[in-house]
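Here is subunit A:
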Amino acid sequence: MAPMLAVRALERRVGDVEILRRIDLDVMPGEAIGVIGPSGSGKSSLLRCIAGLDPISGGTVLVEGRVARPGDGAIGMVFQQFNLWPHLTARENVALALRLVRKMPAAAAQAKAEAALARVGLAALAGRKPAALSGGQQQRVAIARTLAMEPRVLLFDEPTAALDPELTTEVLDVIRDLAQAGTTMLVVSHEMGFIARLSTRVVFLDHGVVVQAAPPAELFGTQAEPRVRGFLQTYLDRVAWARDA
Partner candidate 1 sequence: MSWDFLVEAAPSMAWATLATVWISLAAVAVGLALGVPLAVAADRPWARLYVSFFRGVPLLIQLLLAYYALPFAGIDLPPLVAAVGTLGLCCAAYMAEILRGGFALVPPGGVEAARLLGLTRLQILLRIRLPISAQAMRPALISEAIMIVKASSLISVVGVLELTRSAQALASSTFEPLPAYALCGAIYLGLNLLLMLLARGRQPGRPA
Partner candidate 2 sequence: MIQAIADSLAAAALGLPLTLAIWLAGVGTGLAAGFVIGAVRFFAPAALTWPLATAVEAVRGTPFLVQCFLLYFGGPFIGIDLSPILAGWVALSVYGAAYFSEVFRAGFMAVPPGQLEAARLLGLSRPQAVLRIMLPMMALAVLPSLVNLAVILIKETAVLSIITVPELTFRVQGVGSATFAFAETTLVLALVYWALVEATAWASRHAERRIARALAA
């Protein structure tokens, strides 16, 4: 089977700093890839390069064998900060690109927007502006906005990092449902338990290099590389410290 997303020798340099070094990654249709690693390891950069938001210094990113262009529906991205447009209602946030980019008639775009909002459980709040929504609800609108464009690959860049802990579950539930429905996705997150349960494969990134890419059972188990194990240990220590404190 051909990969849905093929990343080949992807490099990104800013000045003399190498942010990403020769990243190779194939993502099969329906796969959910978890991306973990320390801060500054290049996780977000990897997603931004795949999305075409940051320029790449070398290599290729192909979706179904073609170079993706913004708005062609190949790649959708959900940001840490939601990035909703504050002057538009939830419905308008979702419908805008359908109308302007997909050239859908207003009524059809509205209907599709509402269907997308219903899918993330927000049908009742379609008329609200972002400021009148909780962080979790805003993030779900952002997911609906991306879903409505029916991307082949969905990227999540720390989708719950800006949320209060009690609001993360509703967002993670939506992402899990999408994964179970067969959406091809890459998820950058520090929610290790979630990544372990969600992913078909987990990629551990450090200093712009893929240290290990393996099914979660391996990566979170005894077959973890030493560097991965070290990272996970400090992570577990922190969780234990927080629990005991």
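Behind the choice of candidates: all candidates are chains of the complex that A comes from, given by their letters.
Odds and ends about this structure:
Simple rule for what comes next: contacts are C-beta pairs under 8 Å (C-beta built on N, C-alpha and C of every residue); 3 or more make two chains touch, one makes a residue touch a chain; residues count from 1.
Remember, it's a predicted structure, so these values are computed and weren't measured experimentally.
Candidates 1 or 2 all belong to this complex, yet only 1 touches subunit A. Here subunit A touches candidate 1 in the complex through residues 51-53, 69-73, 75-77, 79, 81-87, 96-97, 100-101, 142, 145-146, 149, going by the rule given at the top.
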